[in-house]
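Starting off with a structure, shown below.
Only one protein chain is missing from this complex, and each of the others stays in its spot.
Presenting chain A:
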Amino acid sequence: MDAELLELQQQFESAQQAKSSVRLSERNVVELVHKLQELHFLDSDILHTVTGKEYITRDHLRHEIEAEIRKSGRVSLIDLSDAVGVDLYHVESQAQAVVVGDPGLAIVNGEIISDSYWDSAAEEIDEKLQECSQIALAELAAQLRVGSELVVSVVEPRLGKIIKGRLEGGQLYTPAYVSRICAMVRGAARGITVPTNLATVWNSLQQLLQDTDGANGVSVEGAFFQSQFNGLVKEGEVLGSLRAGVQWTPAVFAHAQRASVDSFFSQNSYISYDVLQKLAIPQPKQYLQSRYPEGIALDGVFVHPSMVEMLDAAIEDAIEHGNWIDSLSVLPTYVGPQDVSKILSLCPSVQREIKAAKAIVMGESCIFSNSYVKVKFKSLH
């Protein structure tokens, strides 16, 4: 017999004996797996994909989730569910487990975000910051699609390390920008010579910034100016005093005020409250009393005791010579009638003479000596 024929015969035989490849329909497999689960040959926690075509164990799901996270550092649970093709419920529970197992991960608003993602985000932020010199956190939050509080918590620990800048009132600034603003504030503050409301100053600075930076210039909040300003005040770069947080009185102004009050008062021994009001001293009486404790505060003017002494001397002289005197003629014109009686009550000679009935006060300001009145009566008779 032909050897080739024999060979073929054997080949045919072995082809018939060969094990046929097993083909199972999906339905069969599902039933088989179900059966295996029922018989506890498989771990009971087998999940299946949303397509229903694949089975997946929890461990493998966790691996896949980890791999997805490694890809970009940030992945939303919903996208994750799509990517691994497993129901969101299981993805969520496994994601929790993954996050608990890795301190570098956190679930934020349904997204798993790793620390490395934040690091790279911070690098991006820094790049942008160096370009624009300032960024609002709200803008960053919108860009990263996370809450601004989260952005703060992310940015703050990386300030000075990855992000070279500073955080001020919800905005990030580069040191250069900060020093520029600082210079602006210092210039403005030093230029002010009269008491000013700072808010108006900041507004004009803001206007100036916008004009120079053009449309893309970002609005700097007044609070930022204010904090810069406060820093300058604290360092003694600008001198003055701040009242109610916004009212700035420059030292140079206070100095001029004091100098003019001093010179007027020392020259005239009195000063009218009107004058002080003109110098923008809001409470002249208190101001003067604290500055000149020896002075006498009247309703309309503030007088030095020397004024009273002078009046006293004049009245004493008039009474002694049997004459009369109108105090108003001696006193400065600012002294009103009601103030006169007050001054008179302070004159020791007047009080003494009236007590001794040597003089009488008439029409509030006029002092007549008794002898003068008697002479007048006699001449009338």
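Operating definition for what follows: a contact is a pair of C-beta atoms (placed from the backbone, for glycine too) under 8 Å apart; a residue touches a chain by one contact, two chains touch by 3 or more; residues count from 1.
As a working rule, contacts and distances are computed from a predicted model.
Trainee: Leaving aside the chains you can see, what is the UniProt protein name of the one that's missing? Options: "Glutaminase", "Eukaryotic translation initiation factor 4E type 2", "Small auxin up regulated protein" or "Ubiquitin-fold modifier-conjugating enzyme 1".
Mentor: UniProt lists the chain that is not shown as "Ubiquitin-fold modifier-conjugating enzyme 1".
Trainee: Identify the residue among A:L8, A:V100, A:A142 or A:A356 that touches the chain left out of the display.
Mentor: A:L8
Trainee: Which residues does chain A use to touch the chain missing from this display?
Mentor: That gives, for chain A, the contact residues 1-2, 4-5, 8-9, 11-13, 15-16, 18-23.
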